[in-house]
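To keep things clear, I will list the structure first and then write my remarks on it.
Apart from one protein chain that is not included, each protein chain of the complex appears where it belongs.
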Amino acid sequence: MGTLAVDLLGKALKNPVMNASGTLGYGIEIEPLWNIETLGAYVTKGLSEKPHHGNKTPRVWEERHGMINSIGLQNVGVDDFFSHYFPFFVERKVPVIVNFFGFSEDEYISCARKVPSHHLVVALEMNLSCPNIKKGGISFGKDAPAVHNIVRAVREVTPVPIIAKLTPEVKNIVEIARAAYEGGADGLTLINTMPAAVIDTRSRNMPLKGGLSGPILKPIALRAVYDCYKEVPIPIIGAGGIMDAEDALEFLMAGARAVEVGTATFADPFAMPKIISGLGEWLDENNCAGIAAITGIAHG
Amino acid sequence: MGTLAVDLLGKALKNPVMNASGTLGYGIEIEPLWNIETLGAYVTKGLSEKPHHGNKTPRVWEERHGMINSIGLQNVGVDDFFSHYFPFFVERKVPVIVNFFGFSEDEYISCARKVPSHHLVVALEMNLSCPNIKKGGISFGKDAPAVHNIVRAVREVTPVPIIAKLTPEVKNIVEIARAAYEGGADGLTLINTMPAAVIDTRSRNMPLKGGLSGPILKPIALRAVYDCYKEVPIPIIGAGGIMDAEDALEFLMAGARAVEVGTATFADPFAMPKIISGLGEWLDENNCAGIAAITGIAHG
Amino acid sequence: MDDIPGTIRENSAVIPGYYRLTVRLERPLGEAVPGQFVMLKVPDREIFLRRPFSIYDARGTTVTVMYRVVGKGTEALSRAGKRAPVMVLGPLGRGFSVPPTGVCLVVAGGIGYAGVRMLLKRLGKRAVLFLGISGRTELPLLSDLKGIEVLTATLDGSHGYHGNVVSLLKEHLASYRSQGPTVFACGPRGMIVSLKGLLDADKVPCQVSVEERMACGLGLCFGCVAETKDEINPLKRVCKEGPVFDLWELSL
Partner (left out) sequence: MDDIPGTIRENSAVIPGYYRLTVRLERPLGEAVPGQFVMLKVPDREIFLRRPFSIYDARGTTVTVMYRVVGKGTEALSRAGKRAPVMVLGPLGRGFSVPPTGVCLVVAGGIGYAGVRMLLKRLGKRAVLFLGISGRTELPLLSDLKGIEVLTATLDGSHGYHGNVVSLLKEHLASYRSQGPTVFACGPRGMIVSLKGLLDADKVPCQVSVEERMACGLGLCFGCVAETKDEINPLKRVCKEGPVFDLWELSL
């Protein structure tokens, strides 16, 4: 029987499947249905130095084969997460990836500083889709030099590995990925949601603008993973519309070492456990010794 | 009964529906099914100074609710279009928008120069998604200064109105739209396809990388139209996943003066005639005097 | 809480646009508190997310909801036939909590009735239902409700009180004061807001069921928040900390 175990930034994960940030609450909410230990790792909701309240409702809207959200990064703050929620993962020995953000370089730095260098903390996942309020709202994640600088700034204040999570709303994602790598990122998460909007012809207005996720995003995400794999020598976590084991395999073959599953969980709360067992079956059916070996095989 | 007529860059179009470039061949191919006079205007296949052969097959791939293409801009060249195909539109008095591209500034300029200032030529639609081969493959359409320059350069050599057609693969489409406007563009087409890829898990390879189109693109396109409408004072043609009259209305309400329909025609060759009659019915059901009045009403 | 496969046993219009849907489940739905809801997977591949519906009734391996057709999800659901497969996730959220004593004034606006029907059944004689509907044609919605005192307000005056349900309650509220009333409400936002105006002076105990667009129903996405007066975390998840909230803790 093949093994699902993968190595990510020096930590052994029991499988390459984790939730995408912001789509599994604080982790405990799923417990009535299945155990968090099922996952290769848990990715936190986006955390910030201080608590954030987020946006007004409506915050979610269904799209054909996807959804749009404008949660607005509501979270309890990094301190509260580590005092109230982190012990739950420690007790269950579940590796944690700490997704975080800021609206200024200082906020990124002070948030990162607060993350302890615990053996279960696999990495800091930097959400680079945030606007830099100090610099007139220009996003941190859209210009290569800005990405380089912010990653480097965080790199200097923490010994924890850094994964840069990129937005697809850029002119060349490979260039941004390279800038993150050169700034000191140890890994990449590709991709975050794509900006989108809804128009309601009955009420004749625009009820919601926000980030598009779900199956609709998959071909865009696959292309980002495929293109970055050869150009940037750090592990990639693939995300965007993964609904089943077949989708997960596509990302692994395109070059991902692990995958994050987000929106799928809303359509089927058992999506992740199913993907994990589906990957196991695939290994067996294909006489494959380990899932780690299929990373990037689509490149020939 | 309300009127579908709209004014576009000083020309009266009988309705706001046209094909998206590259999705209705040279126009004549659809004649066995319906007459080209049905359309508000015909948009040419992307033309270049010299003929282009395009890419190898596979060139098309189906996606969930969309498709990916890598045609590679195969075309007979602008001269051949005007000598062999343009007379067909003149005979039928169908307004034509000439979509064109180049792989260098010179190619854009010489192609634009070859387009006659005929009363049926509504505008030149500049496809700004092309890589600039001379400048190391950096796209013309992804940086504001580059867009400004190329539009200005073309502006100087032709009296024909210019519509800049933008790619969504940019960091801020409003900024690019503004640069096109400031460079002299008279209108915008939003949007072109989004880069995407397919992985085939059976053959374990990547059969096709190309541009994503179809319904899957709609929320991204709507957001581009919505955001540019208030920020850039020139008419917008909306494109991206329009399948029916309802979709077309969404674009008009978001701020488009007219719409282009592409991929829908492949799923249903009568998509455009149906959209046109659907818009007419909508006007009647809503006691609306003219379709032109709904442009941008989602902005309140 | 569980995610249970089931098949549709009945899905028929009670009155035009209002359906009662009964699903036979593979295993029983866990013990439900009135006011809790389920997330239902509509048997149509075009409907991506599940839709939240209050538990109208649940017994053994069947669960019933009542819904109004308002958009593409409920529209598709109304087309689903007998034996169509569905998934039922629940029971979810925090339901009503009934005080040990006192009269229970239950205020329902339109389809809001579906959100209090299980509560009414539990309360029996302790409850008085104040129902707001648009006209007498909507009365059949109550056809399976027996043994409950009902006061009806119709907007068109075709039955009972002519006006909205909060005005109707206003006419009667004083008469219940001595019985230590608790108000329970489910209905459109406008109804809740005017109810708050009515009850404000005396701060009558009141629990309301709140609706918001949901993606997960499980507290995972933070898509469904309602604003409360909590100073540290004002935005509470309707699906997790709600859908039933203390009216006086909400910021409306």
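We just call them A, B and C in the order they show up, numbering each chain from 1.
Keep this in mind: a residue touches a chain if its C-beta (ideal position, glycine included) is under 8 Å from a C-beta of that chain, and two chains touch if they have at least 3 such contacts.
In this text the structure is predicted, and so the values were computed from the model without any measurement.
Across the whole complex, the hidden chain's contacts among the shown chains comprise B, C.
Here the missing chain is touched by one residue of B:A12, B:V60, B:V90 or B:A289, and it is B:V60. For the options B:G2, B:G22 or B:P219, the residue in contact with the chain missing from this view is B:G22. Residues touching the missing chain, restricted to chain B, are 22-25, 29-30, 32-33, 45, 51, 53-54, 57-67, 69, 71, 74, 76, 214, 263, 265-270 (touch as defined at the top).
By the touch criterion stated above, the residues of chain C touching the omitted chain are 45-46.
As a working rule, only the chains that are shown with their structure count from here on.
Greatest Cα centroid separation from chain B: this falls to C.
Centrality annotation: A (chain centre taken as mean Cα position, compared with the mean over all protein Cα atoms). Chain B and chain C have Cα centroids lying 48 Å from one another.
Centre to centre, using the average C-alpha position, chain A and chain C are separated by 36 Å. Chain centres here are Cα averages; for chain A and chain B they lie 34 Å apart. Shared interface positions of chain C, i.e. residues touching 2 or more other chains, are not present.
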